[in-house]
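For this view, one protein chain was removed and the others were kept in their places.
Chains here go by letter, A and B, matching the order in which they are written, and residues are numbered from 1 within each.
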Amino acid sequence: MSAGGTNAFAPGFYEGNRPRIVTSRFGMEDSHSLGRYVATGGYDGLRRALARPAQEVHEEVRSATVLGRGGAGFPAGTKWGLTPQDVWPRYLVVNGDESEPGTYKDRLLMERDPHQLIEGCLIACYAAGLSQCFLYIRGEMALAQERVATALNEAYAAGYVGRNILGSSFSVDIVLHWGAGAYVVGEETALIESLEGNRGMPRLKPPYFPAAIGLYGQPTIVNNVETLSNLPWLMVNGAAAYTAIGTPTSPGTRMVAVSGHVRRPGVYEIVNGTTTFRDLLFGEGFCGGMREGRSLKAFVPGGGSAPWFLPDQLDLPFEASQVGPAGSMLGSGAVMVMDDTTDIPKAALTLTRFYAHESCGKCTPCREGGTWLERILSRIVDGKGTDADLDQLLEVGQSICPGAFPHASSERLGISAVPFPYRMNTICFVGPSAYAPVHSALTLFREEFEARVTKRVHIPVTAVGASR
Amino acid sequence: MSTTETDAGEMPEVPADPNAVSISINGRTVQARKGELIIAAADREGEYIPRFCYHPRMSPVGMCRQCMVEVEGPRGPMMVVSCMTPVADGQVVRTETEQVKRAQEGMIELLLANHPLDCPVCDKGGECPLQDQAFSHGPGESRFVEEKRHYEKPIPISDLVFLDRERCILCDRCTRFAREVAGDPLISFTQRGNNTQVMTFPDEPFASYFSGNTVQICPVGALTAQPYRFKARPWDLEQRESTCTTCSVGCRTVVQSSRDELVRYQGVDSDPVNWGWMCDRGRFNFQSVNSEDRLDTPLVRQSGQLAATSWSAALDAVAREMRSAGGAVAVLGGARGTNEDAFMWGLLADAVGSNMRDAQLDDGLPAAVLGLPQATIDSACSAGTVVLLAPDLKEELPVLHIRLRDAATKRGLRIIEVSSHDTGLTAHAWRSVRCEPGAQADTVRALLADPAVSSQLASGDVVVVAGRANLAESAEHTVAAIDALLAAVPAATVLPVLRRGNVRGALGLGLAPSAGNDAAAILESAANGRVGCLVLLGADPLSDVADADLARRGIAGARFVVAIDTFMTQSATHADVVLPAAAYGEKDGTTTNLEGRVSNVVQKITPRGTSRADWMVAAELLHMLGKDAGVATLADVQKLMATRYPAFGAAVSSAEVRRNGVVVTAPAARPAASAPAVAPRSSYDFRLVVSRKLYDKALGTAKSPSMANLAPGAAVIVNPLDAERVGARDGAGVRVSNAHSSLVLPLVASASVPRGTAIVPFNQPGADIRELVRRGDSVTDVRIESI
Partner (left out) sequence: MARLTEENVRLAQEIISRYPKARSATIPLLHLAQEQDGYVTDDAMAHIAELVGASPAEVYGTASFYEMFKFHPVGRYVINICGTMSCALMGAEDLMHHAEEKLGVRMGGTTDDGLITLERAECQAACTEAPCLQTNYRYSFRVTPESFDALVDDLRAGRLADEIPPHGVVARVRQHIPADRGAGVHAPEDVKSAPAWLDGKAAL
């Protein structure tokens, strides 16, 4: 395997010598242009899809088991099938509000290959009978917005989007929409609220999943950018080719960003299900090991919300059915790596602060509890904590996520794993995510906290004078 | 089902009601309705689940997370939010397990983390859901040692409401109410996360007619009402349940006092009427009862001046004049009092042989409209179609507006509005058509010719909501429109929206005018010297009769004028005898709302000075005239009333009169409408609409300090294009004139008014439009010129 250099046009992207489904054009300077896209087989997938009945296209996607790449990993084809019968119109909302700490792949997909995403949207709309598409891009991603806007303008002019696409009876508008800075909008019901012009506060789901009651109260499919970007390739190559890559439960590839203390932090398209964390962190085709000969202390395997892993878990593959029981999740495809120089309480604080800051303020445990965690942690980091604060952190966590919280096993500590997922007292996962780093850090590295805090001395209260 | 306390076998096999389900709450099997929320089912069964954001009259939001309970799931017990989770057949709910207790205590601790705990100086302290539930469901201590959130406190967000953001627990009740119930989204959550705050838009106050409800439903002391701030501690309050008589909706309330002073009214949830809501005018006008300006002793005119006297001297004078007037005694008013007051005055009028009486002041609809097949608020809200031939309900009968708005936005009611301008319900109307004054019947006929409208009217129950929308036109136009509608839809029912609190009771209990002898005719008679004794029973013709000239001539022409009122009204200053009346909250009795619903009103405080209930005055006069009715107590009055009006009697003696009330229906009769001819409007003229705003110079408002400044003031409102034509800018003074008079008013340009129509709100501070209105005119046209 050759390491491959970082990509001149997509900083941080490494091609490597691997199957590439969604990043095949990343090495070309003009990969975002319609000309290059069409010249490299672009919109062939759409043509093939339109040549078949929509139901058949839907079936093809279903049989390929394209796992959602936004974090929850729910298969796209199955999700499309959850819309109620005979309720129209139905919408597609594309989640390009990528903001999970550690994650960036959707941004590259939008910047480097916007037509691939557009084609994916069209295939989804066609297959699932979605009659208008809203492409929601994170507000802070100026370049991605420009690239997608340009691509859409080109695609409209060329007849790929809009009325009677490619001369067929298939008509759909893709409306470019953009956010304004709020992490929680990445949650699909909050995304819908935001798209309706409201504060991006999540709606309680069961029994009202967006597939049944979504945008404007209509059936709505919310799919992630990377998920949709897989569809053109899938239409051209077929489900069998797709499932030939990876494992039956995790077919295809997925993009993973590895950041932190590795030699070559970067974004990699990896084979799903078989690639292990060790491959990714230490493999020569990937990150090439820790920086400057340092050793691995811990890593966050699936974006900032995920409970942490230790070197003990390095040999786990990117396979939800194995990572879950081991105490964490694959999430949005982001690994953050900490070497032995890392100040663990401080590292946990950077994540907890993030989630406390990004709480929408709806649920009490997240709004009040997240900030409380941040403030205790911050005192501890500043050397102003007491030993009582450590238990208090766990107590606050109990009000957010009651019961046992998932964590990894550790040979060193002699503890075994508590499997994912957790229970939560909140509507969405932002509150639990503020607690996850605290819980992981405190469970796996309690001694680092203890070294930072002072012991509280109990002073008994005595009466001023004796009563007799 | 997994192992539970409830054996599945105990559940009834096939529930008789297809919507009934059986669930188990804490081991007890109870019946619930499909779609009902767990918390609502639990409430009904007396299983209290703590909550802050849940309110049964608003959509659930699941924000506070306080109401979490355990529900048995396929993988063991699950924690769910009971305000968002519907019941399901066979569901097993537990509200008191260790896990639930732990979650509830955790939530209270979190809510208290940033709460200031300034309970000793908080108005809510003692009746605070946060305080109470911290006690009943809290952990008993806080481990929060960090600095609490700080905001400037409290800040006025309107003339009536103060906001303390430090106390706020962000339950979304006030903001949800403003958006969802009132339709006035003038407050919103702002900022995010831990910094989330309820706020108005900068420099735009929370000027909602319903703002007081947000104070009532606030589960902490974050929202306080200016008139109640620091007035009393909850444990010092005494209260009785009553009915608001500010308008004819008849909202159920509790009247609260402290040290024999009214300090607060709160809405009570009456299912057929107000659902717990009140308008601000009704909620805050208790201040006027406490006003220093109240009349507290009888007055008689001596050498041209009104001077204090004794009741016996004053009543002697009245009895003498009544005797000498022969049958020429007239009684105007009665709609502001109780049923018992009206009944006794009707009795007195009978006794002196008077055929001149009217509870309205030429400002309502002919009393015969009450004889049409009647609708109720509930039947209007559950109808397929409501036809509005009414004033802007948001201005005149605000809680009826809320009920119809709710029905139109959530329950599939279709509203067809016929109005001279946009109203609060226009945005929610299925069809809203503009019609010039005088053209109501033609407009209705044109609507009926529209196939879409006629098929809508044929698709379900139809209720006509009818009232007097314009005081500058003949009431007959509205009657003719009702007539046209009933001719096409004979099964339609009518909900008369007459404004004064007990107008229906007064009209039904002896104060309805005899044929052709309504208030206007009575005043005309008085002007012609044919009224010997004119009794103003809580009526102020000089302020309230639309034809100012007629009122002046009538008062001046009456030989002897008796004013019975709580304040020295404009008309009372011309009276020969003024008798101080007990106000709302100072007397017991019953009232009748616009549906004919009879419910009780209560005495909570001692009447001011020597003031008395109106019925007592009538009883005394009957005695002095030698026609003693034999009544000494209210119970005596009610007993006598039952003999004359058995339906009212039955209602009054029912226990329901102290809760949701009892609807008394009047015998059906069909008024004969004869709409006076309408001359075409000259293209230079504007056709005048004189309509009411919620806040005006009415004494209940004007004598309530916190509302005294809320009246918008006199103005003439026209379409922006008409303003351009007149050549006047928004806010500039213009001359409004016709053959009768001329005056200067500020002009307001608004697209809510169609071209050719001019609206002038009634009874506002500033120039008095009534000078341009004459009773006999079918419609009123005015010319508007810039000056």
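Convention: contacts are C-beta pairs under 8 Å (C-beta built on N, C-alpha and C of every residue); 3 or more make two chains touch, one makes a residue touch a chain.
Since the model is a prediction, treat every value here as computed from it, not as a measurement.
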| item | value |
| --- | --- |
| Selected residue (touches chain absent from view) among A:146, A:395 or A:450 | A:146 |
| Touching the absent chain when the full complex is considered, from B:19, B:191 or B:573 | B:191 |
| Options A:182, A:329, A:366 or A:444, residue touching the unrepresented chain | A:182 |
| Candidates A:218, A:253 or A:425 - the one touching the absent chain | A:218 |
| Given A:16, A:200 or A:252, the one touching the chain that is not displayed | A:200 |
| Chain not shown, touching residues in subunit B | 179, 184-192, 199-204 |
| For subunit A, the residues touching the chain missing from this view | 11-12, 47, 50-55, 86, 88-89, 91, 98-104, 106-107, 126, 129, 131-132, 138-143, 145-146, 149-150, 152-153, 156-157, 159, 161-163, 166-173, 175-183, 194-201, 216-218, 257-261, 265-267, 300, 304, 334, 336, 338, 342, 346-347, 350-351, 353-354, 357-358, 360 |
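As a working rule, only the chains that are shown with their structure count from here on.
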| item | value |
| --- | --- |
| Distance from the mean Cα position of subunit B to that of subunit A, given in whole angstrom | 53 |
| Subunit A contact footprint on subunit B (complex, rising order) | 61-66, 68, 79, 81, 84-86, 99, 102-103, 106-107, 109-111, 113-114, 143-144, 146, 169-170, 189, 191-196 |
| Footprint of subunit B on subunit A - complex, ascending | 182, 199, 204, 206-207, 356-365, 367-372, 375-376, 379, 392, 395, 398-399, 402, 423, 425-427 |
